[in-house]
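In this view, the complex is presented without one of its protein chains, the others remaining in place.
This part shows chain A:
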Amino acid sequence: MAALSPLSVALLVAVTVGLAAAILAWRERPEPGATWLAVLLTGQVWWATFLVFELEATTLPAKALWYDVQWVGVVAIPVGWLFFALAYTGYDRYVTPFSVALVSVIPVATVAVAAAGDPGDLLAVDRVVRETAVGTFLDVVPGPLYYVIAGYTYLLGAVGSVPLIQLIRDDARPFRGQSAALLVGTAAPWAGNLAHLSGAVPIPGLDPTPLAFAVSGVAYLLALSRFRLLTLAPAPRRRARQLVFEQLHDPVFVVGTEGLLVDLNECAAETFGIDRRDAIGEPAATVVPKYDAIRELDGTDADKPRPIPIVGRDGQRPYEATVRDVVDDHDRTTARVITFHDVGAYLGQQQRLNVLNRVFRHDVRTETNLIQGYAEQLRSDPTDERALSIIEESAGRMLELSERTRTAGELFDPTEESETAPLTDAVDEAVAEARAVAPDARIEVGQVAPVPVPVVLEVVLGNLCTNAVRHNDADAPWMRIDAAVADGWVEVTVADDGPGIDPAEYDVLDRGTETPLRHGSGIGLWIVKWGVDHLGGRISFDEREPTGTVVTVCVPVDRSETPGAGPDGEPPDPHLDDPAPSDESGSLGPPPNAGR
């Protein structure tokens, strides 16, 4: 072969650099974008190589042949660029066999037309060999398909550049460097091609695009080596951020400026029993729990989150809501992120400490003073039976207090695994405790559904039943317990004909805190409340006519049992299989409102 033209030598430099970059890119598979970058670079090498053959060919048919072969590389470049940019920047979900096939339709059609000998002069209306100072060119008068594929190439190039341009402003220097190198590598051939299409190149027939591939190759090599392109790709960041949002253990809602729900994470959907597909796009007020209260957390309030009781899938839990604005690059608020933090455990612990502090500071001290006083009296009169009896009763109350304190501690022992028991067993156990306290009491047991319940409920019912008969001054105390199941909730009522519970006790339980002046009279009701809270349930008190109290406890049915067979081999309650309504109470129906 004769000596190469200077133009061919320049093209071979582009081939050398481009192929080296292609091999290095191919080696980085399966890093995001590696394969597509190799496709892009191979396309460039292909185009430049066959352009050399075209330049060095001496006849029109030979030049036309190599010109047509170049189309394979020409059309591969924009396809490779688009999918490289998408995969590299983390938009890999758009890189699918279907999308690749769809995007490749026009390029494949172009190659097919070229392979078929350009029927109808679609690619080139005329081809002429022109002698110039720098070589012999094939001057092509473009046909209609030429302009179509040229426009399509520019379109794919522009679309692929968008995510890379975003990286230019990234905080991470390596990604800025990578994207800058890639954009330079892409802009150089574009500039060459624009010059060719606009007629700015003084040599007729010379398309300088492949010459610019030398610049591309150097830029890509720089990106691969200096900026660790492909070995340090930003692709995982989008996934990781999405993963953090999805896997966050706090429920999160994203609400647009128009008050419509834009997004929510898995925890939010699960906690509040929300169907994500249905919820997104709906007004936030209908989906986000207590939205009306939360939306007021503007400005300074947003920095002072407060507990908001919300009924979730597992019952009523206190949450703290925080609201953060999503601000775009122009400081415009585009959405608000509402995050719920479950503070039930923290508040419960604080509450228990308060109560136990009161018990030791007040109740134990009172009883101890009593014992000390009557012990002094016994010292002066060892035959004082009343003093002895009072000391015994006081010591008994302390012992009982001690037992209940222990029970309260065990209720929240994190090392204890949650056990379940049939509701019938829990009721029987509670009734047995009450009978032991007051053997003369008239105790009635109504219909009890045989559903599984957490054993904590046994403690709750035991305290309610013993309180009902113990604090009853009638000669034959009466008590009745009933249990029903509805919408996945167990509702147990304990009624008595005693003197009733002091409203001050309700007040303290409602407020959740005790003060030296406003406190409960013992720890029994607190154990009941803590147990019910622990189970995600609700408790309410009603007065009975003519005397007495009705205490209603609602807790979710324990569904950790294997469905299909109830306890003791009996079929499960049909209510358990009822489809749950989709409201703020999650997969359960709302707890029956027993009123107060």
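Of note:
We take it that a contact is a pair of C-beta atoms (placed from the backbone, for glycine too) under 8 Å apart; a residue touches a chain by one contact, two chains touch by 3 or more; residues count from 1.
The rule is short, and it goes like this: contacts and distances are computed from a predicted model.
Only one chain is not pictured, and the protein name UniProt records for it, out of "NADH-quinone oxidoreductase subunit N", "UbiA family prenyltransferase", "ABC transporter permease" or "Acetolactate synthase small subunit", is "UbiA family prenyltransferase". The chain that is not drawn here is touched, among residues A:12, A:280 or A:308, by A:12. Within the full complex, the residue among A:20, A:187, A:356 or A:421 touching the omitted chain is A:20. Along chain A, the points of touch with the absent chain fall at residues 1, 4, 8-9, 12-13, 15-21, 23-24, 27, 45, 49, 52-53, 56, 225.
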